[in-house]
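Of the protein chains in this complex, one is absent; all others appear in place.
Right after this comes chain A.
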């Protein structure tokens, strides 16, 4: 731990002249300090190396991957990417997922914001019960519901359809969305709302034209949260969209590719597919990492 590093650090502080604009970097403190800094870098490497290594492997032939895991590819083997895109159908899975998410995220945000707004700003009998009903849903282990859910969708002929998946995504994203947005709507100032009412705005106009725009920061954070969560969803499509492999979501498609790789032995294509699935997430992460970090940790910080 960082224990015992302070005396040395203090020593350097006292020794430091009051104002030195550009100080040359110098060793900070003692062995323990070096150790804890080393550990920080070690962890960073532990994140970077496996990811970079898979990217590198995706340019190797399958034989090179097995025989020389640590070496560089002899020549970039683009055929892996062609295989992953055409035989592996990664492009198709992307489109499928995007298609579902357009509706499921929009639906989640709309329904979530509506419920949260009413729960946060209106008093009526049953308000608390509904709120806690939603909040409790964050804790339920989803396995327990999988089979009854499968039967429910089967009964209304929505099994193996995108419509079915969309409404299930919405329903399972509501607990956190409502929980978070309720807290957010409560923090919004009442003055603006009252002024709008004086001006004659009805309940609906107040919500859509005044409250929603004011809640934008919260809505953005929770939208990011839901996009990432639903994009990465694995269990629900596995159970509810199992019939036609062509229709799979991206995570499911990758898992199928991994399974097939097991007996076809084309690990090059598998890694290329994995990298392809990682690229858009990586780009979005680099561009929006501040918002993403805020969005994903938002609920916990409240």
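In the analysis below, a contact is a pair of C-beta atoms (placed from the backbone, for glycine too) under 8 Å apart; a residue touches a chain by one contact, two chains touch by 3 or more; residues count from 1.
Rule of thumb we're sticking to: contacts and distances are computed from a predicted model.
For the chain that is left out, the UniProt protein name among "Spermidine/putrescine import ATP-binding protein PotA", "N-acetylglucosamine transport system permease protein", "NADH dehydrogenase" or "Anti-sigma factor" is "N-acetylglucosamine transport system permease protein". Annotation: of A:145, A:183 or A:220, A:145 touches the absent chain (contact as defined above).
Screening A:111, A:192 or A:214 for touch with the missing chain picks out A:111. Of the listed residues A:79, A:183, A:214 or A:255, the one in contact with the hidden chain in the full complex is A:255. Remark: the residues of chain A touching the chain excluded from display are 1-7, 9-10, 12-13, 16, 18, 28-29, 36-37, 40, 43-44, 46-51, 53-54, 57, 65-70, 111-112, 114-115, 117-118, 122, 124, 130, 133-134, 137, 139-149, 151-152, 167-168, 170-172, 174-175, 178, 197, 202-204, 207, 228, 231-232, 234-235, 239, 250-252, 254-255, 258, 267, 270-271, 274, 277-278, 281-282, 284-285, 289, 292-293, 296-297, 300-301.
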